[in-house]
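Here's the structure, in structure tokens; my notes come after.
Moving on, here comes chain A:
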Amino acid sequence: MAEFVRHAWSVARKDLLVEFRSRTAILSAVVFTVLVLMVFNFGRDPTAVAAVDLAPSILWVTFTFAAMLALNRAFQLELENQALEGLLLAPISRGSIYLGKLLANLIFVGVVEAIGLPLFALFFNVRILPVILPLVGVIGLATIGFVAVGTLFSAMTVRTRFAELLLPVLLLPFMIPPLIWAVLATARLLADRPLSEITGWLKMLAAYDIVFVGLAFLLFPATVNE
Partner candidate 1 sequence: MRLLRAGRWITAIGLVLLAGIYVRALAFTPIERFQGPAQKIFYVHVPAAWCAMLAMGLVGIAGILYLLLKDPRFDRFGEASAEVGTVFSLVMLTTGPIWAKPIWGTWWTWDARLTLTLFLFLLFIGYLVLRGAVTEPSLRARYSAVLGICGIPLLVFIHLSVYLFRTLHPQPIVLKPSAPSLPGPMLVTLLMSFGVFTLLYVGFVVQRYALSYLREQLEAAGGTGGGGGGGHA
Partner candidate 2 sequence: MPEAGPANAGYMVAAYIAAAVILVSYAVLLYRRTRKL
């Protein structure tokens, strides 16, 4: 068990090292996030629409795009120099490859979200500190949800033509439920509603995560085995 986790961490570490050494992907994701936030900010008429009404949607659009960026490059690394074959030949289980990739993607998206959230609060003048804990909880749970499925699917799409186009198409139905629950919960939180109102969504998010991480873990070998 411990070995399994170690292997997963090795895979994750490898990906993260590549990512953070070159820094291009993380930089583009952050720049993109800032861009989206700015556009939304200038796009609305402050006298007509209160920031807090649009805020949840804007936040989640931004995070969703960041996740897509991360997922698109998740397996692209492995395409070069036949790195994927090398990875598969390593004496580690397929499951730990999946977990490693999942971890790397989560950290990547997490970093972008960690930068984006304060910027969001700043640009839109939204008070997030009072609800920061549940907010981070919602963000974390939803992110795990779509990154779990996205990591699985990107393993498949990377070998097809139009991979960057195919991944969002396949992922869409799987992203919407966690996204809806997250947006609704975020809206409630930012509107200072009591926590009891969002427990239903938190439970759904958690259930979704457990189910899909488990399922993706089980199915991942089928996507890479010859």
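In picking the candidates, the idea was that all candidates are chains of the complex that A comes from, given by their letters.
Note that contacts are C-beta pairs under 8 Å (C-beta built on N, C-alpha and C of every residue); 3 or more make two chains touch, one makes a residue touch a chain; residues count from 1.
Values in this document were obtained by computation on a predicted structure and should not be read as measured data.
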item	value
Of 1 or 2, the one touching chain A somewhere in this complex	1
Of chain A, residues touching candidate 1 in the complex	149, 152-153, 156-157, 159-162, 166, 169-170, 172-174, 176-177, 180, 200, 204, 207-208, 211-212, 215-216, 219, 222-223, 225
